[in-house]
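Rather than the whole complex, this shows some of its chains in their spots.
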Amino acid sequence: MTKAIYAGSFDPITNGHVDIINRAKGIFDFVYVAVSHNLNKTAFFTIDERISLINGIFKDDPKVECNGLEGLLVDYAQKKGVSILIRGLRAVSDFDVEFQMSLTNRELAPKIDTVFLMTDSKYSYLSSSLVKELVHLKADIEDFVPSHVKDALKEKLK
Amino acid sequence: MTKAIYAGSFDPITNGHVDIINRAKGIFDFVYVAVSHNLNKTAFFTIDERISLINGIFKDDPKVECNGLEGLLVDYAQKKGVSILIRGLRAVSDFDVEFQMSLTNRELAPKIDTVFLMTDSKYSYLSSSLVKELVHLKADIEDFVPSHVKDALKEKLK
């Protein structure tokens, strides 16, 4: 059984993330979604809230399990016995950041490899940061996140 | 009469921005300059000060009007009855950010389109952030901003 890990801060999960998870499910037998702290940015949702928003979509999916991530991703992978990391690529991705992350992980754990999947081009400009910025500006974010995430964002902003 | 909106944080306006406004005036009949809050960065000048610095150049120009921007740019455009947004492209622009912004605006308001103009190559490396960094380092910024902006920067730093 080939398992893979899709890690990120998911603050919050967007339709682009959902698209990648669904593609990953078509390729691998099991997908761990690992929710990490984001050292550089102030969090909007707590790790637990983010996991809960992801579970709102995949809780009953036998091929997906969502957990919080503490420490190094490659350590988490080794603990879970997983050797494949998934990253989503968007046409407007920051490749440099992606390459840095992957080459670093490869240096830290040579047996763990990263595979890149490409999001649907309709999500090519979508990111959690964009969604948060749009919510602040009172934009309609219906096309960008699942509806329970939209509700949680509005609730949080009150 | 074809009107267009050139939005940005203009904190402060640089010679590169002035160049884009002048090019826009050659293409469109009227140009709204919309000064937005910048969610990610600490402002140096207030919105009112920034408008005042822009008006120091274009106040008597019948083809240019400068206002503050609250809320979504596409909402502002719709209120003004304008369907064209202007963005300046520099050889060293961050295209990803430009594309994300334009595709998001197109998703939010499909009838509003973005046109990109290219700055003079002598301004290809110029940005408001650079100007502020140089002022902090006591560099001569004469070639980068209009002289009244230079004075305002020095006054502010005292």
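Going by the order they are written in, the chains are A and B; count residues from 1 in each one.
Please note the rule applied: a contact is a pair of C-beta atoms (placed from the backbone, for glycine too) under 8 Å apart; a residue touches a chain by one contact, two chains touch by 3 or more.
These numbers come from a predicted model, not from an experiment.
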| item | value |
| --- | --- |
| Full complex, copies of the single sequence (shown: 2) | 6 |
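Rule of thumb we're sticking to: only the chains that are shown with their structure count from here on.
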| item | value |
| --- | --- |
| Superposition rotation for chain A onto chain B, Cα-based, multiple of 5° | 120 |
| Chain centre separation in whole Å, for chain B relative to chain A (CA means) | 34 |
| List of chain A residues in touch with chain B within their complex | 91-94, 124-125, 127, 130, 133-134, 136-140, 143 |
| Residues of chain B touching chain A in the complex | 39, 71-72, 95-96, 99-100, 103-104, 107-108 |
